[in-house]
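Note that one protein chain is taken out, while the other chains of the complex remain in position.
Here is subunit A:
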Amino acid sequence: MAGRQERPVVPETGPVRWCVPGTRLTAVAMTCCDGAVTNAVEESNRRLLRARDAMDRAYAQPLDVPALARIAHVSPAHFSRTFRATFGETPHRYLQRRRIERAMFLLRETSRNVTEICFDVGFASPGTFSRTFHDIVGCSPRQYRKQAVTTNVPTCFTMAWTRPGPARPAD
């Protein structure tokens, strides 16, 4: 009995488990395109990440929720809800911040004018672009260009760390 008492105590209560430890591969096994993700939450995360990657890659295209939901293999309503639950902001806001981050880059590194940059990064109207830029960055594109300094580190990190604004829920 002494031996039993020395065993570490594993609490049986706590957060709801997605699966029983040790049976992860069979208890909630699901099929997936690459077969690598076997848990339902992990599969959902990975699919949403694929859609989020598509926004980072194709930010200049007219991406909409139905197109992104198709990438994630879910319904549009489910996509927006689970994206927000997973990444803490709506897909629309995420895409806006990606586009504004690209606009900030172009304002810093090129001499293209503000209207050209607006269309370069996927906005359909200069008015929406200026309003969104100001909302996220806190100043106008022209003001930003005057005060900007250039950076020179691997671009994937610049992209992630110079994305303006906190990842806050917003519509």
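Annotations for the structure displayed:
Please note the rule applied: a residue touches a chain if its C-beta (ideal position, glycine included) is under 8 Å from a C-beta of that chain, and two chains touch if they have at least 3 such contacts; residues count from 1.
To be clear about the criterion, contacts and distances are computed from a predicted model.
Think of the chain that is not pictured: of "Glyoxalase", "Cysteine synthase", "Spore coat protein CotJC" or "DNA ligase (ATP)", UniProt labels it "Glyoxalase". Residue positions on subunit A in contact with the hidden chain: 14-15, 17-18, 21-22, 34-39, 41-43, 45-46, 48-50, 52-53, 56-57, 86-87, 152, 154-156, in rising order.
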